[in-house]
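On to chain A.
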Amino acid sequence: MESSSRFEPKIIAFCCNWCSYAGADLAGGMRLKYSANIIPIRVMCSARVSPHFIIRAFQEGADGVLVAGCHIGDCHYLKGNYIAIKRVAILRDLIDFLGISKERLRLEWIAGSEGDKYARVADEFTEKVRSLGPSPIKRIPFREKAVAMVR
Partner candidate 1 sequence: MNRLARELVHRMEALKNKVNELLESGGIAGFLGLRNFGTEPFPFLFTRDTAAEVDKITTGAVRYPLSKILIRIAAVYPDAIFGIMCRACDERAIIELCKNSKLRSDKVITIGISCTDDLVQACKCENPQPSNLVSGEAGKKEFDRSDVQKIASMTLEQRFDFWTEQLGKCIKCYGCRNICPVCFCDVCTLEDQPLVKRGEIPPELPSFHLTRAYHMAGRCVDCGLCEEACPVDIPLRTLYRRVRESVKELLDYLPGEERDKVPPIQVLGDGLFEIRD
Partner candidate 2 sequence: MHYECIPTTCTYCGCGCLVVLQVLDGHLVGVLPGKTNPVNEGSLCIKGWTSHEFVYSEKRLKNPLVKKNGVFVETSWEDALDTVARNLKKIKEESGADSIAALASAKCTNEENYLMQKLMRATIGTNNIDHCARL
């Protein structure tokens, strides 16, 4: 069947506790249907998302990474989302230069009341990453050999 051979991207979403995770929770509460490819990880603030988390996510095989925080001005810790802007912006340019499309890393502001936005972003981003294909990191030869050895 078509769906069994279709590439299913794996997307890690770092969601801030106060806004975007609540938004994701609301999407569930509203019984909205959206792509199952998105794996939420709750952090207290989008500023908690160190660039190392994002690098680790890509290295471990994530096809896309979403960083979701509160809207500007609404951060529970006042200025955390400003930090997230800087980090994600620099990292996007950097991974693009290394050959990993910058479209694989996305920053979104999702409020606690925006369950529908969470579902919409999940769907859009999944389709975007699907169109980009599997992360090129999986193509690194020795990684495949290492994985085969472990299996």
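Going forward, a contact is a pair of C-beta atoms (placed from the backbone, for glycine too) under 8 Å apart; a residue touches a chain by one contact, two chains touch by 3 or more; residues count from 1.
The candidate set was assembled so that all candidates are chains of the complex that A comes from, given by their letters.
Given the structure is predicted, the values throughout are model-derived calculations rather than measurements.
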| item | value |
| --- | --- |
| Candidate from this complex that touches chain A, chosen among 1 or 2 | 1 |
| In the complex, chain A residues that touch candidate 1 | 47, 51-52, 55-56, 58-59, 72, 79-83, 85-86, 89-91, 93-101, 136-137, 139-140, 143 |
